[in-house]
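All protein chains of the complex are present and in place, except for one that has been dropped.
Presenting subunit A:
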Amino acid sequence: MIKALNQIGRYFLMIGEVFYKPVKWKVMKTLIFKEIDDLIIGSMGIVAFISFFIGGVVAIQTALNLTNPLIPKSLIAFATRQSVILEFAPTFISIIMAGRAGSYITSSIGTMRVTEQIDALEVMGVNAVNYLIFPKIIAFSLYPFVIAIAMFLGILGGMVAGVYGGFIGQAEFLQGIQTDFIPYHIFYAFFKTFIFGFILATIPSFHGFYMKGGALEVGKASTTSFVWTSVVIILLNYIITQLLLS
């Protein structure tokens, strides 16, 4: 328990340090663009693939469970939209990102720790926490953009599966996705996405930065980081939903 509290305290101290004594903008600018390329652009493929097929599966599952002829078919589209916007895109994709980007962050920073690259930065007088973690936080501020694409592709996947699977007509689907649309849900989804983006940048960085040992420990740190990032995302998802939607 004490160890866990110690780790939490250390995490928040690290967050404070991220914004202290920043490195030169000229250097930081390059690092930010590199991180955007690695973490955001580099994740687009897997995010697009998963979103499209998850959307399709949600539409098919909903269609197969609608056995009552009194329920309009447009509910398939409505359910797909709500599931994708409220949960599948922001939360499910964030868990995938914890595996994809999170493990990458932990292993790359962890390897820098093992090979004394972080010591080299510190000896030179560079704020290593700012140098390594701040660009990742800024890159992840674009994470809602990824989720917006995931939402679009999820609904598109639902439409393709629904229409070409013969479960619903295209006009009905388009009507369904506009039914009872509440713009606040978009705000809710993007708000939590923004928070998850911060978590995705900082928890894996924390596990990489403070890891001790060699190559084996880098692997262990990546696994631990994935577990904790997922746990925190799930817990925050519950808290945010309770606060904003209930």
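Keep this in mind: contacts are C-beta pairs under 8 Å (C-beta built on N, C-alpha and C of every residue); 3 or more make two chains touch, one makes a residue touch a chain; residues count from 1.
Convention: contacts and distances are computed from a predicted model.
Undergrad: Can you tell which of "Phosphonate ABC transporter ATP-binding protein", "Manganese transport system membrane protein MntC", "Helix-turn-helix domain-containing protein" or "Chemotaxis protein CheA" UniProt lists for the chain that's not drawn?
TA: "Phosphonate ABC transporter ATP-binding protein"
Undergrad: Could you tell me which of A:Met14, A:Val126, A:Ile149 or A:Leu174 touches the chain that is not displayed?
TA: The one listed residue touching the chain not shown is A:Val126.
Undergrad: Would you mind spotting which of A:Asn65, A:Thr115 or A:Thr179 touches the chain that isn't drawn?
TA: A:Thr115
Undergrad: Considering the whole complex, not just the chains shown, which residues of subunit A touch the missing one?
TA: So the residues of subunit A touching the unseen chain are 23-24, 26-27, 111-112, 115-117, 119-120, 122-126.
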